[in-house]
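Below: one structure, written as structure tokens.
Every protein chain of the complex appears in place save one, which is left out.
When the chains are written out, they are named A, B and C in that same order, and each has its own residue count from 1.
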Amino acid sequence: MNPEALGKVIFYGSSIALFLIGLYIILVKRNLIKLILGLTFIESGVNLFLVSIGYVWGRTAPILNKPELMETPSKLAVDPVPQALVLTAIVIGVAVTAMALAIAMLIYDKYGTLNISKIKELKW
Amino acid sequence: MFGINMNPYELLAAVFGLGAILTYLLGHFDRHLKTWLTLITLALATYIFLHLPNEYSLESPSLLFGIDKLSWLFGILTLGLGTIVAFALLAYPELSPNFYFMFILNIGASIFLLLSRDLVAFFLMWELMSWTIFAMILGDGGAERGRAATKYLVWSAIGAAFILFAFAILAKSTNSFEWSGIVAGISQMPSGWRVAAIALLIAGFAVKAAIMPMHTWVPDAYAESPHPFTAFLSGVLSKLGIYGIFLAFFVLSARFELVNMPKIFGTHIFGYILAWIGALTAFGASLIAIKQEHAKRLLAWSSISQLGYILFGFGIGSAIGIAGALFHAVSHALFKTLLFLILAGVIKRTGTDRMAELGGLIKKMPLSFIFAVVGGLALAGIPMTIGFPSKWLIYEAAIHQGFIFTTVLIFAASTAVFLYYYRFVFSIFLGELHANHQDVKEVPFPIWFSYILISIPIFWLGLFPGKAMQIFAEIAEQFDLPAVTNFTATTITTPLGSFNALIVGLVFFASFAFGLLLYFIGGRTRKVHQYDTFLAGEADEPVKLHYGQRFFYFLERELKPLYRISVEKIYQFVAEFTRFVADQVRKGFFCGNAQAYLYYMTIFIVILVFAIWRIKL
Amino acid sequence: MVSPILLIAVPLILAFSVPLWGLIHKKLEKFVPLIAFGFNTYLIFRLLPFALTERTISVVIANIKPPFGINLAVGPFGLFFALIIQLVALATAFYLLSYDPPEPSDKFYMLFILLVLGSTGMVLTGDIFNLFVFLEITSISAYALTAITKTGPAAEAGFKYLLLGSLGSTLVLLGIALIYGSLGTLNMAHIAHRISGMDSRLVVAAAILFIVGFGVEAEMLPLNGWVPDAYQAAPIPVVALLSGAVAKAGLYALARVLYTLIGMPNIIMLLLTFGILTMFAGELAALRQNDIRRLLAYSSIGQMGMIMLAFGAFGVNSVFGGVLQAFTHGITKALLFLVLGVMALHTGGATDMESLRGFGRKFPYWSMLFAVGVLSTLGLPPFAGFWSKLALIIGVIIDGHPTYAALALIATFIEVFYFARLLSVIYSSKLSPKLVERSIRNTTIPLLSATFLAAIIIAVGLYPNVFFDLGDSASRALLNRAHYIFSIIGHYLQSMGGV
Partner (left out) sequence: MTGQILWAIFMPILVIIIGLIYMGLARKITARIHNRYGPPFYQNIIDVIKLFSKKDVANHGVMFSLGPVIAVAGMVISLLFIPIGNRPLLSFNGDIIVLLYLLVIAPLGMALGVGEGANPNGAIGIARALTLMLGYEVVLVIAAVAVMIHAGSASFMEIIRQQQGGVAHWFIWPLFLSALATDIALQAILGEKPFDQPIAPHEIASGPMVEYGGKFLGMLQIYHAIAIIVETGIFVNLFLGGGSLVWWFVKSFAVFFVALLINAVMPRFRIGQAFKFYWTYPAAIGLVGLIIVAIT
């Protein structure tokens, strides 16, 4: 197996693995904190996936700090767009995680538990 | 008018709209002003209605209006009886301005419903007419009224849904939203859709026309709506359902169905089904009317029964049948409005419509009694009143067309009329006067004057049915339907027989003179107290013996197997089942556990994958 | 033409300036949303004539023409939804003037503006990643606003919303990744242009991810567990926005992605089934509900299902009905919630039916506004709901799905039942002991704002022409995929030599 294909398998495989681990956590674990962790796992999986889409084996980062890069960036550097997207997505993910943790704290404050199956004041 | 260059149709709309709003706004200031404003509005509207040009189209939303003989007839009924009911409302200053607002809006919607010439306008007005009724039934609230109003609105929505669905099918198939375009294009429709559309339309209109099995809202709604308004609801608004059935059955279907459908006894099967439904409605509802304990419910079931006659007449579909049905629509509008107004007066004075608690009011309210008899004569179809020629035409048509079994049902129904009518008039006006009602007074002027106003056409058309027949002939001609032409001002002749209304009337008066003669031959009489009755020596002091409760209990006992048949049970089952499912959905699905929602999401993705897997891309 | 960018830029600046206004005077904060949305509404009305045409224009940011760079694709369809959002936002912002915000109030107003801004951005953007970003802006502010009162139920509802919402948007991101990985572009027109060349399995996967992701905001059936809870626990003005702005933006995204990006009729028609299911679930759940807030929430689900059904019918008539219904639903639900907020002021916060029994006897005008909302929801004239429901049902039938239309009509029977019951409770002659004579707060401002919404409903009901025209061009614009592509990247395609 050539390294390029191997790299793809590793990147995609690990992103899918991250996604599935996250899914497992959010479906099985009851603790709010763990759920949030699961969400983060999923997010990381997706982010990794996004990055690996733009990655071309053997190319360098799209930072135009070398003259040869400045001349033919599309030949030597990887696609910069996914990286920009991932940066944004990470920021968003952090915001969501922060928000989730804040709400989890609030819930613990009010309900005295972090077990999601016991947080059912609103129903029906 | 008023220096504004307005089309009469716009003017009519403006009169109703402004009238309603003004009545609402000014109604708060004076108790009687709202009724007078209503009357003025209706008078203006009537004037404009009588001077409408033939066609009017609103550009956008593109609505088409127009007037023809049929809309004229029903429009006159609506406005005329509406005005009379509004006049009677003078005696009900306690009704809120909201009621008047809705009442004017309702009449306006009814009129524009009759004037509409395209589906959107029709449906718009239909819905407006429907929900204003809801608002009036709901009125000032109360648990029972709320329940009745809810029931009404749900049924009305079911009816409207049928109508809307049928309209959409028609519009899709004929590529037109105008009646004329639909009538022209309907023959190109696939026959399955055609039959479905017409059946749906009839079913939808049947809700408002209180045809079984879409009638269950009627007794509740009639019993709970404001008493004078019930007269309008039963007298006029149910006729709008009849109007719709007429349009659906004759204007849309008659032309092709009469030719294409399989026939039994010379009538196509569609009509036969309609006739059976009508006859069963008439029969069943009249039997149920017999056992009611509340006068309003009694009259409500009676309305259902009488509306069944009209459907029966439509089902026969011959010239006589159509004329009879339309005639009965007119006569039912008149006498049922009268009877409900009388009942409204009685309730106003005594505060109850429970027949066991009434009785003997003839001594206190003689005028009401007289007109109750007039209304009852028309309801029972006694010659000289408008009730007879209409029923007679329906019978003649049925026998002539060979609708034998349905004819028997219809006859049984009209015999049952005597039973419940006598019960109505006896329990309220005759028998012993209840101790609570010793000081009851006659109804106030506006109410009894409205009785007189309605009684005039009841007798006039009863003695000169030709006047009405002329209009029905014109209507039939307008829609290319067979028409009864063999009539004069007083006589109607059918292939089976003939009937001269005026002669019957005159001879009755001669006979009555003979009876009076006998009366005056005999000796003097002595007025006695109501308790001074022969009780086989059983009661030595005055006792209250008003035979008002379970009047026909021996009959009820025999009819028990029939009474056990009830569509209401099916509806209740459906309602219960829906509630059960609703609770399951609510408690099962929205269970409150966030993790469950995550599971749903995952399962949803799986389902989507499978769903898309199955469909071809 | 005024630049549509201002629709996003001005509120953005104002949102983050809220604390500064607060420094001048605490009360000034209240006016910021009003200023922002007043300005936006003004802009929208300036743009409206443009929305009547069928053109979509791209508004270029930073002078990089599409398909490169970030751009706004302002078309009739997007503007129509922007109009809904702005009208609801304006009324709600006005309502806020007399509303005691949960502390910290500056954050509340800021999030409030961001929420509207995010949804406006969603309906205007022409770039799929921007769509995701705006979705996140919208939903994060929505989570925060749901939980902002810091009570137990609020936190619980916020957390449920957050769990579903963030998972959903992650899935959207995954979908974007799939598309970008295959096509190498983020411009929606460009994607639409190229999607036929993409591996169809990947397209389907992306479509599924988008449906699930946006379905959360659009209150689609199995993804709407958060809806009743959030509607029940969030502050009333936020709830008005949740149904008036967030749900509409989610719906817009769903429609835009499925119609313009994916463009496969078979996938779009899945919405028919899920619309019907959503509708039945919502209406059935509402049937026996006693808390009016939750009842309205379930009813909102039902209505959204109906709109999805219309969008799923894949025809210009039904989409026409769908967009009209989206408009009336947005306005009407906002009205109902605002009125309900005031009703709750008279019962000490209770919103269950028994506490509000007889409200209509004491407060006729308020109940009249409520009745207008209810009747419009039921599709009765002369209110806006009549036209939209009529257009929707007839449209779905004309586009060849009579069975679904019949099912939708059956679902409305249930709707009629519980709304009629609601009205009969409100207009009951028996008074609830919880009702107080006079609210603790002056209700003039809420009254004006509710009247504003009711006036829109009645005006549209009486004079639906403009409404029809807007809906017509919006629905045509949505269905005219080629035109959308051409409007945005026509010059680029020409320069590449192929159209």
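Points worth noting:
As a convention for this text, contacts are C-beta pairs under 8 Å (C-beta built on N, C-alpha and C of every residue); 3 or more make two chains touch, one makes a residue touch a chain.
Quantities reported herein were computed from a predicted structural model and do not represent experimental measurements.
In the full assembly, the chain not pictured is in contact with B, by the touch criterion defined above. Touch with the chain omitted from the figure is made, among B:415, B:436 or B:478, by B:415. The omitted chain makes contact with just one of the residues B:147, B:363, B:467 or B:587: B:363.
From the options B:392, B:451 or B:604, the residue with contact to the unseen chain in the full assembly is B:392. Listed residues B:489, B:545 or B:606: the one in touch with the omitted chain is B:545. Seen across the whole complex, the unshown chain contacts chain B at 360, 362-363, 366, 369, 373, 377, 380-383, 388, 391-392, 395-396, 399, 402, 404, 407-408, 411-412, 415-416, 418-419, 422-423, 425-426, 429-432, 491, 495-500, 503-504, 507-508, 511-512, 514-516, 518-519, 521-528, 530-536, 545-547, 551-552, 554-555, 557-558.
The working rule: only the chains that are shown with their structure count from here on.
Judged by the touch criterion defined above, the protein chains are all mutually in contact, each touching every other.
Among the chains, the centre nearest to the mean of all shown protein C-alpha atoms is found for C. Just to note, of A-C and B-C, the chains joined by more C-beta pairs in contact are B-C. Inter-chain centre distance (chain A to chain B, centres taken as mean C-alpha positions): 68 Å. Centroid to centroid, with C-alpha atoms defining each point, chain B and chain C lie 43 Å apart. Counting partners per residue, chain B has 586, 590, 592, 594, 598 as the residues that reach two or more other chains.
Within chain A, the positions touching two or more other chains are listed as 26, 35, 119, 121-124. Note for the complex: chain A touches chain B at residues 23, 26-27, 30, 35, 116-117, 119-124. Residues 60-61, 98, 120, 123-125, 127-128, 130-131, 134, 138-143, 145-147, 149-150, 153-154, 157-158, 161, 164-165, 167-169, 171-172, 578-579, 581-583, 585-586, 589-590, 592, 594, 596-598, 600-601, 603-605, 608-609, 611-612, 615-617 of chain B touch chain C in their complex. On the side of chain A, the complex with chain C involves touching residues 26, 32, 35, 39, 42-43, 46, 49-50, 53-54, 79, 81-82, 85, 88-89, 92, 95-96, 99-100, 103-104, 106-107, 109-111, 119, 121-124.
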